[in-house]
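Following: one structure in C-alpha cells, then a few remarks.
And then chain A:
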Amino acid sequence: MELGYPILSTVIFLPIIGGLLLLLISRANESVIKWGALAVSIVTFVVSLPLFTNFDKTTHLMQFTEGGPHKWIAAWNIHYYVGVDGISVLFVLLSTLITILCILISWNSIKDKVKEFYIALLMIEGSMIGVFCSLDFFLFYIFWEAMLIPMFLLIGVWGGPRRVYSAIKFFLYTLVGSVLMLVGIIVLYKQAQTFNILEMMSRSYPYKLQLMLFWAFFAAFAVKVPMFPVHTWLPDAHTEAPTAGSVILAAILIKMGAYGFLRFSIPMFPDAAKAMMPVMLGLSVVAIIYGGIICLAQTDLKRLIAYSSVSHMGFVTLGIFAFNSQGVEGGILQMINHGIVTGALFLCVGVIYDRTHSRVIADYGGLATPLPVYAGFFLVFTLASIGLPSMNGFIGEFLIILGGFKASKLVGVLAATGVIIGAAYMLWLYQNVFFTEVNDKVKDLKDMNGREILTLLPLLILVFWIGVYPNSFLSFMHVSVSHLLEKVNYGASADMNLAQIFIDLIR
Partner candidate 1 sequence: MTLNQVFFGYFAFVIVLTSLLVVTRKNPVHSVLWMLIMFFHVAALYLFLNAEFIAAIQIIVYAGAILVLYVFVIFLLNLKQEIGDEQRVGEWPVGLAIALSIGLLMLIPMAGIKVGMMGKWGVKAIEDETHTVALGKVLYTDYLLPFELASLILLVAIVGAVVLSKKKKKVEGQ
Partner candidate 2 sequence: MVPLSWYLVLSAIVFVLGMLGFLMRRNIIIMFLSVELMLNGVNISLVAFSHYMQDLRGQVLVFMIIAVAAAEAAIGLAIIVALFRNKPTVHVDEMSELRG
Partner candidate 3 sequence: MEYYLLIPFLPLAAFFINILLGRKILKTASHWISTLAVFGSMVIAYITVAGVIKGNTINADLYTWITSGSDFRVSVGFLIDQLTAVMLVVVTTVSFLVHVYSIGYMHGEDGYYRFFAFLSLFTFSMLMLIMSNNLLQLYFGWEAVGLCSYFLIGFYYEKKSAADAGKKAFVVNRFGDFGFGLGVIIVFLTLGTLHYLPVFEGIGGLQEKTLNIFGAQVDLITVIALLLFCGAVGKSAQVPLHVWLPDAMEGPTPVSALIHAATMVTAGVFMVARLNPIFNLSPFAMAVVAIVGGITALFAATIALVQNDIKRVVAYSTVSQLGYMMIACGVGAYSAGIFHLYTHAFFKALLFLAAGSVMHAMAGELDMQKMGGLRKYLPVTYWTMLIASFSIAGFPPLAGFFSKDEILWLAFNGGSVGKVAWGMGAVAAVLTAFYSFRLIYVTFHGKFRGTEEQRHHLHESPKVMTVPLIILCVGAIASGWIGIPQLLGDVVGLHHSNWFAHFMEPVLGHPDVHASHSTEWAVMALSIAIAVTGWLVAVWFYLRDPGIPRRLAKEHPFIYKLLWNKYYVDELYDVIIVRASKGVAKHIMVGLTDSQIIEGIVNGVPRAIGWFSEQLRKLQTGVTHRYASIMAAGLFLAFVLMFIKLWS
C-alpha cells in the first residue's frame, strides 16, 4: 500500500495542473499542446496503475485514503478526503485510460481552439476522477458540478450542428437534477453534522427522511444515468458532442449516476431504497425495452448508439436495485463494460466521421469492403454490445438478469427481452453501415491508420479480457459489494441460502 506518493491526489490533480500548464503554451504551438496533453494523460494513467496492482481485495474499507483528518472548510466540517474501494477503483482506471484514447482520437479532428479543447479534456478527467474518489460529500458535489463546465464547452464549442441546443439542454438537465441533490446533501448534513461519506453511512436516518432524500438524490442520479423519463438529453448530447465528448459522456459521465446510487442512495437510505425497489426496477425495465426499441427507428449513427446507452444503463440500474450480489456486481461490471464498449463505438464513429463528416446511417453501406480493419473493430464492439459470451457485455448482462430474476421474476424476463432487441438494432446498424452494396460516397475511404488502431486496441483487449477472465475485475468488487448488501440488510443472509429463499419465494 505504501506507494511513496499520494496516488489519488496525484491522479486527480495531475490532469488539472497539466491543463493549467497548457494555458501557458502559445496557441500557435498546436503540436506541443497535443503532445503535452497526451503526455499528461499517459503519465496520469501510469500513475494510476498501482490502484490496480496494489489494491487489497480482501477488505471493504476505503483504500489509498488521503487527507482524512485534514479539514478543508472547518466551519462546515468539510474535509479533503479521498479514497477508493472495490466499487470505485475500476472507474478511476477507466477514466485515466479513456482520456488517453480521447486525446488520441481528437488528434486531427479538432482544428479550432485546440488549446481550449485539450485543457477542457484534462479538466474533465480530473473532475471525473475526483467524483469517484471523493469520500466527502461536499467534495464529491464540487467535482460533480465542476465537470459540467468543461463538458458544456466540449459539446457546445466543438460539437455538431445543433451543438448549442444540446449543450444547454445537457447543462440544464443535469443542473436541475443536481441542485435538488444539493438540497438533499444539506439536509443530510443537518442530520449527520458531517459531510464525511463514511460517517454519514454509518448512521441511520428516519424512514420518512430517507424517502425524501432518496428522491432528491434520485433527481441527480437518474438524470445522469439517464433513467427512463429523463433520458432525452442523452441522445442530443451524445449526438452533437465531438467524438471525445461522446466518448467521455458514454464511458464515464453517465456512470456517475449509477455510481451515485451505489455510493450514496443505497448505503445511506437502505430502507427507502428497498421500498423504492419496485419503482426503480420498473423504470429500469422500461429503459431497457424503450431504449432498445426506439433504436430501431434511428437514422443517425450516434443517436442510435446513444439510445442504446439508455437501454444498457437500464441494465445497470436494474442490477444495482436488484439488491443481490449478482445484480450489483453485474451492474458495476456492466458499467465498466458499457464504458468500454460504448466508448469504443463512439470512437469508431469518430474514426469514420473524420473521413465523411456524416452521421446519417443511410450515407454509409458496404464499408466492410473498403475498410476491413475498421469493420473488424466495429464488429467486435457491436458484438460486445449485444452481449455475446466471451465478450464483456455478456458477463455483465447475464449477472444482471440473474440478479434481476432473483429479485423479481417478471423483471428478469422483461430485461432478458432487451437482449433480443439489442441484437436486432445493433445488427441492423452493422448491416446498414458495413454490409450491402458499397455506397459510392464511401468507396474511396482509407482504412484506419496506426493512431486509430492504437486508440481502439486497448478497448478491444479489455473486451475480451473481461469476457474471458472477468474474475480479475469481479474480484475487486466481491468484498465491497457484500459489505454494501449487508448494509441493505439483505445480502448476507440471502446469499448464503439462496436456493432456499428462492424456493420460499416460489412457495
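By definition in this document, a contact is a pair of C-beta atoms (placed from the backbone, for glycine too) under 8 Å apart; a residue touches a chain by one contact, two chains touch by 3 or more; residues count from 1.
Candidate selection criterion: all candidates are chains of the complex that A comes from, given by their letters.
Predicted model only: the values in this text are computed from it and were never measured.
Q: Could you work out which candidate touches chain A in the complex, given the options 1, 2 or 3?
A: 3
Q: For the complex, which residues does chain A have touching candidate 3?
A: Contacts found on chain A: 169, 172-173, 229-233, 290, 293-298, 324-326, 329-330, 366, 368-369, 372, 376, 383, 388-390, 394-395, 398-399, 401-402, 405-406, 409, 412-413, 416-417, 419-421, 423-424, 427-428, 431, 434-438, 468-471, 474-475, 478, 481-482, 491, 495-496, 498-499, 502-503, 505-507.
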